[in-house]
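Here the complex is missing a single protein chain, while all its other protein chains stay put.
Which chain is which? They are A and B, in the order written, and residues in each are numbered from 1.
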Amino acid sequence: MKLNEIFKRESLFVPIIAIVLGLVLGALVMYVGGYDPILAYHSMITQIFGSTFDIGETIRTIVPLVMCGLAVAISFRAGMFNIGVDGQIIMGSLGALIVGTQIDLPPFLHGLVAILVGALFGGLWGALVGYLKASKGISEVVTSIMLNFIALYFSQLVINQFMLQEGTQRSQMIKDSASIQMSWLSNFAGGARIHWGFIIAILAVIFYQVYLNKTKWGYELRAVGHNPHAANYAGMNVSRVIVRTMFISGVFGGLVGAFDVLGVFKYVAISSTTSGLGFDGIAVSLLGGNTAIGVLLSGMLIGALTYGSQGMSFGAGVPGEIIRMVIGFIIFFVAAPGIVRLLFRPFHKKTKKES
Amino acid sequence: MRKIMKTVLPMVLTLSLVLTACGGKTGTNTGAADGDTATSDKKLKIGMVTDLGSINDKSFNQSAWEALQKLNVDHGYDVKYLEPKSDSEVMPNLLQFVKGNYDLTWATAFTLADAVTQLAGEYPNAKFGIVDSDIVVPNVAAINFKEQEGAFLVGVIAGLTTKTDKIGFIGGMKIPVIKRFEAGFREGIKAVNPNAKLIVNYAGVFNRVDVGKSAAATIYNEGADIIFHAAGLTGNGAFNEAKERKAIGENVWVIGVDKDQSLTFGDDVTLTSMIKKVDEAVYQISQDLAEGNFPGGKVTTMGLKENGVDIASTSSKNVAPEVLKTVEEYRQKIINGDIVVPTE
């Protein structure tokens, strides 16, 4: 590899070097902390690729990260910052749970309807943020974070009142007909909880790419994101674009909630905090530069690290705090390619002089 | 600054690479000691999965891990824990131990019951232990506590100590476990001080200190001078509120839960604590397995008689000797079966 490659703008080497740098710095921290970095990384890799079960569970971890990344990214592209994905996930869970527990439908159809209702709940929750911004000019950052709490407590209320499993802190189980687990694939993957969401996430990435770049609405969305004044001048209904975009963002979030209920847990636990997945989504979308392929890749990176980190703890006894530092280093370097270039500048200059 | 960065950073990086390379030879440092004190013939491998709290939660997770560490020291068992960071990691973490051929895997909270039930069904040869749950599965040993009996005793203390005849209770969530606390506490008070009024408040969450603090403030404002909490982290708020009131001269107390909380929050506000001996239970059942008596499919219920619940040993600091004497009398009555404490 030529060192000069690092200094090209779109170089693929930068993220790769960033990952290596993150791993090296992480190794240093582990070593200082008295843990064996090589064993730890070996355990991490084994955890991610070790068996079909692990690969399946890694995918299961990646799916919601990609979806949340898309949810945040599409709002970014329209010039907004949706930090309410957590709330949209909760509403999506609730919608899917209601259909999954309260309605009787044939298998497959039941799951499909539950997914759609979950997506709709999340979408409407997102659209509400968009509506408040478009019509009243209230910052989406404020409304979306407040709606996270409202969603959380609203969902608790509904579950407590109507769907509580006696003696537990969770809702009743969804009916089997509403499950979206892909049992054949699950069996193939040693029981890993792979579900239709895997397919839907791939479709969502494709949808994102096509919608943004090939459709009229995507064109409007990008125009509003880059320059709302020009969009208004061009006769676009900026308010409608904002509401529409937040609806789609909410649908992505709602789908994550639906996947969790229908494909992973089969119930909703009453929790006092939100999942935080929406905030992971911010990291995924920023790391991925808000593009479809970027979000997919960064979702895969963060998802694999998250799942693989459990192996570091199991295989090398590294405590959770240090693992999170190591993951932090890797993301830090990937997110800041400038640092990579800065670090390599001395070498770069030297090679230039010699040549 | 930039110049320094330019020269120092590459050095650091090079150094780290060297160290990494050396690191491979220094061996591992897991929870396992080298087993020099092994007494049993077979060295067991015991794993443990926490709930979403950390291993240092000053509560169940920590107690259970202390028991496992003690097993390691006493018998040289190989012990290890995993902390799931989200609900979805619980299953893979449990499975990690199962697939690693661990002899026993502990789950230290009732929130893990669903995952344990499912895996126990899928892997009938694996063995699990679960704390605070009453699930009956052939290869799962469940531990349940008679919280009502311990709560009864601290109820006696509260009933005899209160000056205002008003006593508070803060519960985390209205679930059977916590209701047992409330019921026992109520009965204990009634037994010694029928005039005292019990003010009950369910916070609805286990990990919100601020909610606990405002709940405690409400109860104290209604005239109560003692609060018993069974609300995990939320209960810490009650201690904070009591400390503030103590500082301005109010004579208020908190009764702690699960562990001896006077060690954390100090003697000045902690009247006593009702402790659940999770560590004893975990230790005991793990040893049962080593001796071939694994209580699979059984719910081990531990009350006063089984030494599963008790009041803190430091209670004499703030509780009058004659009160403690009365407590002893009631303890005997419960152990003898003269009193059966209701659970609801």
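The rule is short, and it goes like this: a residue touches a chain if its C-beta (ideal position, glycine included) is under 8 Å from a C-beta of that chain, and two chains touch if they have at least 3 such contacts.
The definition used in the following text is that contacts and distances are computed from a predicted model.
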Absent chain [UniProt protein name; select from "Sodium:proton antiporter", "Heme ABC transporter ATP-binding protein", "ATP synthase subunit a" or "MoxR family ATPase"]: "Heme ABC transporter ATP-binding protein"
Chains shown that the absent chain touches, full complex: A
Of A:S139, A:N187 or A:T215, the residue in touch with the unshown chain: A:T215
Candidates A:A151, A:A223, A:V264 or A:V295 - the one touching the absent chain: A:A223
Footprint left on subunit A by the chain that the document does not show: 214-217, 219, 222-223, 226-227, 229-237
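FYI, only the chains that are shown with their structure count from here on.
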Inter-centroid spacing, subunit B versus subunit A (mean Cα positions, whole Å): 34
Residues of subunit A that touch subunit B when the two form their complex: 21, 24-25, 27-28, 30-31, 34-39, 53, 57, 60-61, 156, 167-170, 191, 193, 260, 264-265, 267, 269-273, 275-276, 306-307, 310, 313-314, 316-317, 320, 342-343, 345-347
Subunit B to subunit A touching residues, read off their complex: 5-7, 9-10, 12-13, 15-17, 19-20, 23-24, 26-31, 54, 80, 82-83, 85-89, 91-93, 95-96, 99-100, 110-111, 113-114, 122, 173, 175-176, 204-208
